[in-house]
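Every protein chain except one is present and positioned as in the full complex.
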Amino acid sequence: MDRITKIDIITRQSKFDDLKDALNEIGITGMTVYQVLGCGNQKGKTEVYRGNELTMDLLPKVKLEICVCEVPVQLVVDTAIKVLRTGKIGDGKIFIYPVEDVIKVRTGEQGVKAL
Amino acid sequence: MDRITKIDIITRQSKFDDLKDALNEIGITGMTVYQVLGCGNQKGKTEVYRGNELTMDLLPKVKLEICVCEVPVQLVVDTAIKVLRTGKIGDGKIFIYPVEDVIKVRTGEQGVKAL
Amino acid sequence: MDRITKIDIITRQSKFDDLKDALNEIGITGMTVYQVLGCGNQKGKTEVYRGNELTMDLLPKVKLEICVCEVPVQLVVDTAIKVLRTGKIGDGKIFIYPVEDVIKVRTGEQGVKAL
Amino acid sequence: MEQNYTLAIDTIWVLLGTALVFFMQAGFAMVETGFTRAKNAGNIIMKNLMDFVVGSLIFYILGFSLMFGDSIGGFIGLPALLSQGEFSALKEWMALDLNTFIIWQTVFCATAATIVSGAMAERTKFSAYLVYSFCISAVIYPVVGHWIWGGGWLAGLGFHDFAGSTVVHSVGGWSALIGAMILGPRIGKYSKSGKVNAIPGHSLTLGALGVFILWLGWFGFNPGSSLSGMNTGTNSLIFMTTNLAAAAATLTTMIITWVRYKKPDVSMTLNGSLAGLVAITAGCDAVSIEGALIIGIIAGFAVTFGIEFVDKKLKIDDPVGAIGVHGICGSLGTILVGLFAVDGGLFYGGGFKYLGVQILGVAAVAVWTMITISIVFFVIKKTIGLRVSAEEEVDGLDLHEHGLSSSYADFEVKSHLKDVI
Amino acid sequence: MEQNYTLAIDTIWVLLGTALVFFMQAGFAMVETGFTRAKNAGNIIMKNLMDFVVGSLIFYILGFSLMFGDSIGGFIGLPALLSQGEFSALKEWMALDLNTFIIWQTVFCATAATIVSGAMAERTKFSAYLVYSFCISAVIYPVVGHWIWGGGWLAGLGFHDFAGSTVVHSVGGWSALIGAMILGPRIGKYSKSGKVNAIPGHSLTLGALGVFILWLGWFGFNPGSSLSGMNTGTNSLIFMTTNLAAAAATLTTMIITWVRYKKPDVSMTLNGSLAGLVAITAGCDAVSIEGALIIGIIAGFAVTFGIEFVDKKLKIDDPVGAIGVHGICGSLGTILVGLFAVDGGLFYGGGFKYLGVQILGVAAVAVWTMITISIVFFVIKKTIGLRVSAEEEVDGLDLHEHGLSSSYADFEVKSHLKDVI
Partner (left out) sequence: MEQNYTLAIDTIWVLLGTALVFFMQAGFAMVETGFTRAKNAGNIIMKNLMDFVVGSLIFYILGFSLMFGDSIGGFIGLPALLSQGEFSALKEWMALDLNTFIIWQTVFCATAATIVSGAMAERTKFSAYLVYSFCISAVIYPVVGHWIWGGGWLAGLGFHDFAGSTVVHSVGGWSALIGAMILGPRIGKYSKSGKVNAIPGHSLTLGALGVFILWLGWFGFNPGSSLSGMNTGTNSLIFMTTNLAAAAATLTTMIITWVRYKKPDVSMTLNGSLAGLVAITAGCDAVSIEGALIIGIIAGFAVTFGIEFVDKKLKIDDPVGAIGVHGICGSLGTILVGLFAVDGGLFYGGGFKYLGVQILGVAAVAVWTMITISIVFFVIKKTIGLRVSAEEEVDGLDLHEHGLSSSYADFEVKSHLKDVI
């Protein structure tokens, strides 16, 4: 059995559609998407509301969770970097985690077959 | 110390209440619930809005995150499959991950005791 | 290369700002925040709406996901406990997971450097 | 020329009243959508829009003549397509231009029709809705209207329903009762264990806005029913009785919920305001201000216990409380005129006859409405079907009936999480 | 003293009509914000507020005199700052206090200006908006108004536009057309592949509330245009024609969308109501009730196919359908008066002359509006700029134009997920 890996990509919301399309092209169809708030190197914005400063430390980000079997991890990472990199702060991060098992509810299939 | 495992169940929102009740019955009380958007085998829907097609690639799904100690993992999976399986696309997926440790903030207990 | 660890802290929403400040103080600047619903030892509330009982099993919680390299894990946990503990049910839980790798999209840096 | 001023003043009064009563459609739309779930918001506003549209058309084409045409045996007016009749009986007492009177009656008719949608919300087929809404505006309501306002048999007996507690609200309310009963409850409303679940609305703010709009509309509904701006004494009395009955009912409802549920319930209190407005409608011109206050207090009790009774005892699922507000308080308010009318009410030494006529009228309208609407629903059920499928209901009517993924496309809507299949 | 009553009755009529027409600003604000995305909600309401504000000021300072000042060659009124002119020609036929008439005309002017913001929503610079809105209220609209209502050349030819299908709505609609064309579509509206994407609005509930408010406002807009509460026959006819044309158009639109898109489309049906209201505005006093019904049906077709044509064929991105509703139906409704006017329309044996004048007027207004507004937009584009940057558009105008992180600070807004850069 191949190893299964989870790839979390956290990036700008405005890049989401492009990323999804790029991932589709390399054959990734399954994914789970979260709306999250993030902070990192990118600092929040300060706006003025009724004359008072309003600092938003956390910026809205989108997180894609993609489980793949080992081989295309690098492909996914490369694709993501290609689409997402602007060189500006806030491009985002990719986290890679081990997965023990996957089960497809509809068929009961397990492991890589379930993906 | 027993191993701790995280079980992620991603499924239809409409099945959530049933699933929660079934999990309660097998003694699972702790869980964290996310509203996510997902795509997989199940394709989105296309609707018409003011005469234009509107394709929703991502469908609203619910994700349950349940940390258990090793033994009942299979029980959780079986219970989930029993409740969730309709045989139709969109039944969802179960992902299983390793957990290194758990700490209960209130008491400071660690590991399986914290669950 | 140091090991990388993911720390998930699930706690009351009202404690979020304090926690973030405390984490900033120990040098944690990157984090991803989720709004989740949780149940555990803390039972939901029952309210009356138009004369009917309305039980909310799930309570709104906030989840912080923080990836750190191994050393400060204990520091993060201790800090979190210090800020979050009230001794009352609902203080929350901390989950610790292994991370295989991290990539910074902007620079392509990998591993601990990406953090 | 004198006649001229009177006509102008009366016409202004009625036309501006028409505008206010029209605006009640917005009020109903906001209350009904606010008190129900986000996944059905587009469907509810569509229903509220279309019942006004269909009602306006068919009432002009047919209903008006059935209501105000020369009486056929006190039961129904002489039909006349496109309101092109003689209306000789009508013109004997009604000095306004016919168009003024038709538009005024049109907005009343549409009010009766729109009441039903709230009680049957979140599970009724859109096409079925259009059909029964059509039937109410075309026949069911006009017949009742003829009996009471069109010179029919109840008018002959001296039945008093000044602005329509019975004609408008009880017709809507009883139709709602039968409809919600035949439809059955929303999925998840009653657990197998018998527990009655709350299904909170998606925007109490819009619901409250709706109540304010309706209250405003009532300042057209009730005083406008004098059909005369010259009638300053009556009109100003009606402003007072309408406002204070509503206030008394609201306060009463709030206190009752505070006592019974431990905390003042927002949505029930909003129902309380409407209950007071509905209850005072029949006698707003005939009772004293103190009488109006007492009617308001009674309405506050009636609506709270009435809604609970329908919900918990009858187990009829009425998402917005329309049966309690319009059916129960509409009927009760009409009957109370027999007690509180300064001129002829029982409490003012008027004997039981007035009260008896009021009860008879209320009962007759209830029977007529329930029988006819039952037939309509039965036919719909056997033909195009009355209720959407369980899947459609769970996903929301917006999606399946209108192809609308959400009426709030930019927001995460979580209504599904509370459903039980 | 007799004169006195007439004046009072007429003044009440016009002033309360003014209040209703003013309230249409709220209706437009709700429609426009409801039909667009949450990230621009603050910007849209700000535009709706400010166009009324700027319009009120400049119309008083300059526009009114250009519209109703003594005619200079039938083309424009004699300018008079702060409306301090003689207005001798006006006073010949207008018996109201001048202030009554100014405020009435002010709210009309602001309506024309506000129409544009919907079509240009979600991508126009706020400062640019203020400038062109100013120009419309200061000159473009008043000149058209002079031609038709101020004793200008079209009035002389017998052109009939009772309450402003052409004067108000088509001026707004054609400005919207040019504006949306010059601006270009919103990011994501048209894919490179040529696909036309839907960009759903963030609150159809508020959109529907807006339509109800507008419908209410029209009961001031049309009957108030008689400028006389004494005129009971006309006023009550107008209530009927206005209401039934709107109803017919709504029903027609709903059916068309049901047939074409398989399901009754909520937002298009709401446009349908507005289409009927706009179309009947020109002839609400002149056609029969049956004529109004037919005009409504025609408007229902015109708006559905018109909006689709603009959207899919012309590829002009009009988020709220303003061009179809106000431009197309406003012009069409005016022309139809030439067919349906009971007194002189072609279908009533009146010959082609009336129809010809109507067509001429509609065309002249379209040409004037499009040319002048093009100049305005061109100058804006070359100076302060007309459109925000792509980044600002994607993030939302609320953030960049007003420093507002969100108009719905407590809710998670997900509009970004649907954008394509």
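Order as written gives the chain letters A, B, C, D and E; numbering starts at 1 within each chain.
In the analysis below, a residue touches a chain if its C-beta (ideal position, glycine included) is under 8 Å from a C-beta of that chain, and two chains touch if they have at least 3 such contacts.
Note that the structure is predicted; figures quoted are calculated from it, not measured.
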- prompt: Who does the absent chain touch among those shown?
  reply: A, C, D, E
Query: Just one of D:M24, D:A38 or D:M67 touches the chain that is missing; which is it?
result: D:A38
Candidate in contact with the missing chain, chosen from E:I102, E:I136, E:L237 or E:A322: E:I102
Query: Of the residues D:L96, D:I148, D:I213 or D:L399, which one touches the chain left out of the display?
result: D:I213
Query: Which of these, E:A19, E:I72, E:L314 or E:V367, touches the one chain of the complex that we don't see?
result: E:A19
Task: For the chain that got dropped from the picture, name the residues of chain D it touches.
output: 2, 5, 9, 12-13, 16, 20, 37-39, 200-205, 208-209, 211-213, 215-216, 219-220, 223, 229-230, 232-233, 235-237, 239-240, 243-244, 246-248, 250-251, 254, 261-266, 269-270, 273, 289-290, 293, 408, 411-415, 418
- request: Mind listing the chain A residues that contact the chain we can't see here?
  value: 37, 48-54, 58
Statement: Residues of chain E touching the missing chain are 1, 4-5, 7-9, 11-12, 15-16, 18-19, 22-23, 25-26, 29-30, 33, 41-43, 45-46, 48-50, 52-54, 56-57, 60, 82, 96-100, 102-103, 106, 126, 203, 206, 398, 401-412
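As a convention for this text, only the chains that are shown with their structure count from here on.
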Statement: Touching both chain B and chain C we find A, D
Cα-centroid distance, chain A relative to chain B, in whole angstrom: 19
Query: Counting only residues that touch at least 2 other chains, which ones in chain D make the list?
result: 403-405, 412, 417
- prompt: At which residue positions does chain B touch at least two other chains?
  reply: 33-34, 37, 48-49, 54, 58, 97-98
Message: I'd like to see which chains touch which, written out pair by pair.
response: A-B, A-C, A-E, B-C, B-D, B-E, C-D, D-E
